[in-house]
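Complex shown without one protein chain; remaining protein chains in place.
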Amino acid sequence: MAREIYQAIADGILVGGVYALMAVGLTLIFGVLDIINIAQGILVVLGAYLSYQLSASLHLDLFLGLLITVPAMFVIGVVIHWAFIRRLRGRERTSMTLLVSYAVALIIEGILYQVYGPDVRQLNAWYVTSSVHVAGFYLPYIYLFGFALAVVLVAVLYLLLYRTGFGRSVRATMQDQVAARLIGIEVNRVAAITFGIGVAVTAVGGMVYGATNAFNPNSGYDLISRLLAIVILGGLGSIGGALVAAVFMLTLESLVDIWSPDWATVVFYAALVLVLVIRPSGFLGRPQGRTA
Amino acid sequence: MTTAGRTLTAVKLAGLVLAAAAAIAFPWVFSNPVDTNYGVYALIFVTVASAWNVFSGFSGYISLGHAVFFGSGAYTLGIVARDWHVTGNGVFALLPLCAVTGAVIAVPFGLVSLRVRRHTFIVITIAVFFIFQLMAYNFSFTGGSIGVSAPFLAWSPSTYNDPFYYIALGCAAGMIALAWAIRRSRFGLRLRAIRDDEDRARGLGVHPMRVKLAAFTLSGAVTGVAGGVWFFYLTQVQPPSGFDPLFDLSVVLMAFLGGLGSIAGPVLGALLIEPGQLYLTARVTNGYLSEILLGSLFLVVVLFMPRGIVPTSADWLRKARS
Partner (left out) sequence: MNAHGGLLGHPVKLDILNDSSDPTQVDTNYQTLIGADHVNLTFGPFSSLLTAPASSVAARYGYAFVEGAGGAPSVFDTPSNQAVHNVFDVSLPIKDEMVPFVNWIASMPASQRPKTAAYPMADDPFADPPVQLAQSELQALGVKTVYSKIFPEEVADYKAPADQVAASGAQIVVLGSTDVPTVAAFMQAFEQQHYLPKMFIAAAGPDQGAGFISAVGKGNADGMMVPDGWYPGYDNASSQALVREYVAKYGGSPSSMSSDVAEAYSVGQVMAQAVTATGGTDNAKIIAYLHSGVTLTSVQGPVKFDSLGENGVSDAFVFQWQDGGTQFNQVLPVSAAGSVAITAVKPAWAS
């Protein structure tokens, strides 16, 4: 029994790292720009497909391929923001971002289906199937790398947000758009770049996701609800919170899995509801004075 | 009222009467079950979209969890019919139970979720939705992954759809009337005050939680009934169909397309989208292309008619007249 529990905790932490990678972009976009990006799920899948394409045509190592997919997704993100999101304003903005991102998700999914069909793919590399043997447990390399990447990414984004001028502009925009504009911040440019960063980061999540799961264009739906839950739990806009929440939720789910996999997913969502009732701003979220 | 105002009201009234007559006459004129089938689904979704709008459109709290009520209504009808051995027309008499289920679920659901900010509210509704879907899989009284089947109706196929059509029509008409009444009432005013500025509304003496909860409960009850009708018509409910992740997104689109917060908006949106989607998918066999098309349609709507068809058209009309 103890062995199962340790295994479950190890699994939870490692898989949590993967989910953190996928969720970080979402919390950035959600927290900073007030945009409920329903397309995050399909963007992860898009990242996976881009990595797949690079690996299939150019035989590039998956991590090396990130040097291409990350900038590519950044551009895609900026384009999406510029073309569709930028124009949204007014009272109905929240629901509009919801619909726009859902629309974009549908279009991306349709395109992926056209190009790749419904067949299931998986990214492969030596580190996907081999594991390191530690204390009687096997920890697959890909998960370890993924977790390390998640930590690095969180650190990098923190530095960006708190140690750079750009980061200051982002935080100002997050707190009060009007005031930010008043002190000379080009809110639209900040918004576009932040959105781009959010999507670029998702390229990394996509690659690790694609290496640890078989995916096809339909895989986005299962992901998005979990990612939304993680992001809210961690606190909107809190990058570190996303990592903590992801690890927490996945570990909890993993532990319940020992007893019943069917109920594990329920626990995932029930935990979210419970925590939010007690602490509506999530783990590391700031109780914002913003109007609801 | 001015003469112009009186004429406008008369025109609106005439339009309403015409629409009602057309709706009632529809199955006689288009008697092929294929056509009435579109009518049934369209009216079910008119009901749902209106119900959703009365809560989310009026209060500004976007719910992505209304499938909870829809599916619960469906399961209620199925489980009660199964366990109490109700068959034939008697099953329709069970529909009020679906409303009760919807209301009973809405109260704790609302109490828990309406305390948080709007963004968080959206995600809580998604979480509760998944909890319900998973419970439907896990409990044995819901039939697990097999779900619940409706009693077989040995009716003639050529008129099979008609009773469903009229019941759905009744639900839709009732909900529309309800929405209209709420909009004109103090209750509706309070809801809109909450949407505009909740803190200020609270300062003016409005009890936000009570108002929101009341709207949520009403919305949930009616959505439950719609779910019951849907279940009996389709004859089957399973966890992924009763609690469908795309359900709420479709409803949001319908309400939005027509115009959030208006009465006619969700009706129009549902009448356009539900039969449209069914028809297109039945006729255009490349499913992937239809996804791209649907997504593009959303984008066009949001970008060019951000307030929805009904308010935008009203604006155009007003501009044209001045």
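When the chains are written out, they are named A and B in that same order, and each has its own residue count from 1.
Here is the rule we go by: a residue touches a chain if its C-beta (ideal position, glycine included) is under 8 Å from a C-beta of that chain, and two chains touch if they have at least 3 such contacts.
Given the structure is predicted, the values throughout are model-derived calculations rather than measurements.
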item: Touching residue (missing chain; options B:Asn37, B:Ser296 or B:Ser313); value: B:Asn37
item: Residues from subunit B at the interface with the omitted partner, ascending; value: 32-34, 37-38, 41, 134, 137, 144-147, 149-152, 154-155, 157, 160, 230, 233-236, 238, 240-241, 244, 278-279, 281-282, 284-287, 290
item: Touching residues (missing chain, whole complex) on subunit A; value: 3-4, 7-8, 11-12, 15, 119-122, 124, 126, 128-131, 133, 138, 140, 212-216, 222-223, 226, 253-254, 257-258, 260-262, 264-265
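In the analysis below, only the chains that are shown with their structure count from here on.
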item: Between subunit A and subunit B, centroid-to-centroid distance (C-alpha), Å; value: 31
item: Parts of subunit B lying in touch with subunit A, wherever the complex brings them together; value: 60, 62, 112-113, 115-120, 122-124, 126-128, 130-131, 134-135, 137-138, 195-199, 245, 249, 252-253, 256, 260, 287-292, 294-299, 301-303, 306-307
item: Parts of subunit A lying in touch with subunit B, wherever the complex brings them together; value: 30, 34, 36, 38, 84, 87-88, 90-92, 94-96, 98-100, 102-107, 109-111, 113-114, 221, 225, 228-229, 231-232, 236, 262-263, 265-266, 269-270, 272-273, 276-277, 280-282, 288, 290-292
